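Input: a single structure, listed below in C-alpha cells.
Just one protein chain is left out here, and the rest sit where they should.
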Amino acid sequence: MGQLVERTAGVGAGLATEDMILNIGPQHPSTHGVLRLRLVLDGERIVSAEPIVGYMHRGAEKLFEVRDYRQIIMLANRHDWLSAFCNELGVVLAAERMLGMELPVRASWARTMLAELNRVLNHLMFLGSYPLELGAITPIFYAFREREDLQKVMEEISGGRMHFMFNRVGGLKDDLPAGWLDRARRTIHAVRGRLADIENLIHGNEIFRARTEGVGVLTTEQIAAYGLSGPIARAGGVDFDLRRDEPYLAYGELGDVLRVVTRKAGDCFSRFDCLLEQTRVSLDLAEACADRLAALPQGPINLRLPKVLKVPEGETYAWTENPLGINGYYLVSRGEKTPWRLKLRSASFNNIQVLGELLPGHLVADMVAILGSMFFVVGDIDK
Amino acid sequence: MPQFPDAVSNQNMTNWFLGSFDTHIPWWFILVVIKAVAAFAILVVLTLFNIWYERRVVSFMQMRIGPNRVGPQGLLQSLADGVKLALKEDIVPTNADKPVFWIAPLLSAIPAFLAIAVIPWGPAVSIFGHWTTLQLVDLPVGVLYVLAISSIGIYGIVLAGWSSGSTYPLLGALRSSAQMISYEVAMGLSFAGVFLYAGTMSPSGIVNAQQHGWYFYMLPLSAIIYIIAMVGETNRAPFDLPEAEGELVGGFHTEYSSLKFALFFLAEYINLVTVSALAVTMFFGGWRAPVPISLWSGANSGWYPMLWFMIKLLIFVFVFIWLRGTLPRLRYDQFMAFGWKVLIPVSVLWLLVVALFRQLRNAGDLDRAHAVPIGIGIAAVFLLLVVALEVRERNQIRRTPPPTVPDYEPLAGGFPVPPMPGQSAPAVPRRPQFARTAAAPAPALNGTTAEEASTR
Partner (left out) sequence: MNVTTASVQFTGSAQSYLSPTGVEVAFILIGLVVLGSALLVVTVRNLVHAALWLVVCLGGIAGEYLLLGAELVAWVQILIYVGAIVVLLLFGLVLTRAPIGHTDELDVKHRAPAVVVAAGAAGVLVTVVVDAYRKVWLEPRAAVPLGTGAANGAALFKYWVLPFETLSVLLLAALVGAIVISRRGADGDSDEPESVGTD
C-alpha cells in the first residue's frame, strides 16, 4: 500500500496518506462484548488485523479446580451463554464416563432434545443479530419472537431462560413435566413454520447478498490449520460434525434425521446459509427426539448419586458438537471430589484466531460482515 | 383556481434579495415574516412528529409497540427526549478543534432549515386580506438554490468528523463527503429532465407545469433516480454509511453530545422533510390534489393543497422509514460504484432521450401517431441497455475472484499443518473409537456402539 505515499507528493511528507490504526473495541457494537481488534487501515482497507482477547477472562479453568462436580456444571454453562445446555453436557459426559455410569435411556434422549433446542436458540440469535450488524434492523425481532417461544419451553422444564442448569451427573435434574412434550412439539412446529419469515426477510435480499457473497472466504486449508469447527468450518466445505462422526447421547440413532449441513464457498453468505439450514435440521432432530421420548416406556431420568461425588483417578476428553463448534473438556482426576485439572477447549477461541489472516484486504464494512459471520461469543473466547 | 395572478408577488418582489434593501416595510414583508416563522415552526414540529412516526412505524413492522407513554399515543415522546438531550452534559473531546467542533452542528442544521424556503406548500391564499402564495420566496432558480444549500450541509458532517480528533468520526466524514458529492451529481441530472419539460427552475413554475400530468409518470426514470439519490443524500438507510452504527459506532457524531448532537439529529430529520418535499414538488404534482380528489373543482384552491402536500410528504417519510425497517446497509464501495456506474450513466442517457423527445415535439415533427411507436422503441432500446449493463455487472461480479487473502503457506509460521480434511474424502479421518479413558469405557448408547456409529 506504499504507492499512495509517493503519489500524493505535494506540500510535505506529513501530508502523505498514512496508515491509520483503528481499535475496534473493546467497546464496539460489532464485537458483541469486549473483543478487541487492532486494525491498521489504509483508507478504509484493512492492512493488518490482530485480535486481542482476554478482556473477559474469568479464570474458569482455575475455578473448576476448586469446585465439586455439581458446581462445575453451573460454572461451565456460563462461558458460552448462548449454548448453556450444551456446555453442561460436556462436563457431565466426562464425569459419567470416568464414573462408568450407564445413562438412563430417557435421560439420553431428553438431553439430546434439549441440546438441539438449545442449538436452535443459539442459531436464532445469530440469524437475528447478523442482519442487524449489516444494518437490517428488523430480522432480530422476528428471531427473538421464536427465541421467546422456545425459551418458554425451556423455562418450563428447567426454570431458566439462559442458564438452564438442568444437567446432573447421571441424568437430568427432574423428569419432564406432564404434557411438556406436546407443548414442545407444538412450539417446534410453530418455529419451523415461521422460520420462513426470517428467511424471506433477508436471505434473498440483494444488498445482503452483495455484502456477504465472496466476502471473508475461508479455505479448507485455513480451516484445518486454525482448527476451526462447527458451522463456520462446515460452511467452508469441511464435512465434520461430531454428532455424526463420533456420536454421543442419542445421536447415533438419529442418523436418518441428522443431516450435516455443509456449504462449499466458505464466505460470509455460506456461513449464514449454513446456520439457517442447520436451524431447520436441529428442529427436526428435536422433534424426532420428542417422538422417541413419547414412545419410550416409563423409567428413571437420572441416577442416584452419593452425597460426596468423587470421580476415580484417570483422565478423559469429552467433546461435543456445540452450536458454535467443538467444545471439549479434558478432565484429569486424582480421585478427589474436585477435578485436578479441567481444560476447556472452546469453539470461539479457535474460530476467531483466523481473523488475523482473514481480515487483511477487506474494507472496514466487510470487517463487520466477517466478524458477525464468525459467530463467536466473547465469553467463549475469554473463558 | 382563484383569479390570482402570479405577478402580484412578482411585482412586489422583483428580486427577493435586492428588494430587501428597500427602506420602507411593505405589507408583503410582514407576510414573509409570518411565513418564515410558520415554515420554521412546521419544520420543528414535523421533526418531532417524524421521530415519533418513525419509531412507531418501525415498531409496528417489528411486532413491537414503540413509544406510547408520553402524551397521547406517545406523541410527546420526542419532545421529552429533546428536553432530556438538552439537559445532558456537553462533552468536548480534548483533541477536538474547538471552534470547528462548535460550528459543525450549526453548519449542519442551518442549511437544513434554509432549503425549505423555496418549496411551495400551496397556491395563493388570503392572509389578513392579502393574497399570497404559500411559499416563502419564489426564486426563478429555486431548485438550484435547494441543491446549493443542501451541499453546504455536507460541511457540517465533514467538519464534525474531522474536528472530533478521533478515528471513527474521521472515517464517517470521509464517507459522507464522497457520498454526498457523488449523489448530488445524480440528483442534479435527474432534475435536468424536469427542467426540460417544465421550462423553468422555479419550484412553483414546476408545480404549475404539472397541471396536466405529474412528472412521476412522464419522467419515470428521473423520478426513480431522484428517489434513490435523495436517500443517499440524507444518509438514511440503506445508505447510512457515514453513521453506520455497526461499523463506525456513530460515524461523524460519535463524539457529540447534548444540544450539539440534537442539532445533528434535527438536521437529519429536516433534511428528510426537505428532500421529500422536493420529490413531491418535482415529480408528484406538488400541492396538487391526486386524481380522484382533483375531480372536485375546489381541491386545488384555498388551504386544501397544503393538506395534499402534507399527505404526500408523510407518504414519502413513510417510504424512508419502510426502507430503514427492511434493508441492510450497503458497503461503501458498492454504494459509490452504484452511484457512479449505474445512476449517473443511466441518468445521462435518459436525459438524452428526454431532450430528443422535447426537441422533436418542439419542432412539431412529432404527432401522436409517431410518438407512440418512437416512444416504445426508445423505451425498448433503453431497457435493453439497462438490462445489458446490469447483466454485465453481474457477470463481472461473478467473474471477479474473491478478495485477495495472503497466500497460505503450510509451514509459513513454522506451524505444523494437520492433514487436510474434506479435500478428497468427504469426512475427516477419525479415530476408530472415542473411549480413551483408563477408568471407564464409554457409555454405550442404546445398542449403538462407537464402532458402528463411526463407520456410518
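Observations, loosely collected:
As written, the chains take the letters A and B, and residue 1 is the first residue of each chain.
The rule is simple: a contact is a pair of C-beta atoms (placed from the backbone, for glycine too) under 8 Å apart; a residue touches a chain by one contact, two chains touch by 3 or more.
Since the structure is predicted, the reported quantities are computational estimates derived from the model, not experimental observations.
Here the missing chain is touched by one residue of A:His28, A:Arg45, A:Arg78 or A:Arg211, and it is A:Arg45.
One of B:Gly74, B:Gly161 or B:Gly286 touches the chain omitted from the figure, and that residue is B:Gly161.
Here the missing chain is touched by one residue of A:Met20, A:Val40, A:Met162 or A:Leu181, and it is A:Met20.
Residue in contact with the omitted chain (choice from B:Leu31, B:Leu46, B:Met201 or B:Ala267): B:Met201.
By the touch rule set out above, chain B reaches the unshown chain at residues 14-15, 17-18, 21, 23, 95-97, 100, 139-141, 144-145, 147-152, 154-155, 158-159, 161-163, 165, 170, 173-174, 177-178, 180-181, 184, 201, 332-333, 337, 400, 404.
Convention: only the chains that are shown with their structure count from here on.
Once the centre of each chain is set as its mean CA position, chain A and chain B turn out to be 38 Å apart. Of all residues in chain B, only 58, 61-64, 167-168, 170-171, 174-175, 237-238, 240-241, 244-249, 324-334, 397, 400, 402-406, 408, 410, 415, 417-423, 426-428, 430-431, 434-446, 448, 450, 452-454, 456 touch chain A in the complex they form. Residues of chain A that touch chain B in their complex: 20-23, 28-30, 43-44, 96-103, 105, 108, 131-138, 141-142, 145, 201-202, 205, 207-208, 210-211, 214-215, 217, 219-225, 237-240, 244-253, 255, 267, 311-317, 333, 357-358, 360-369.
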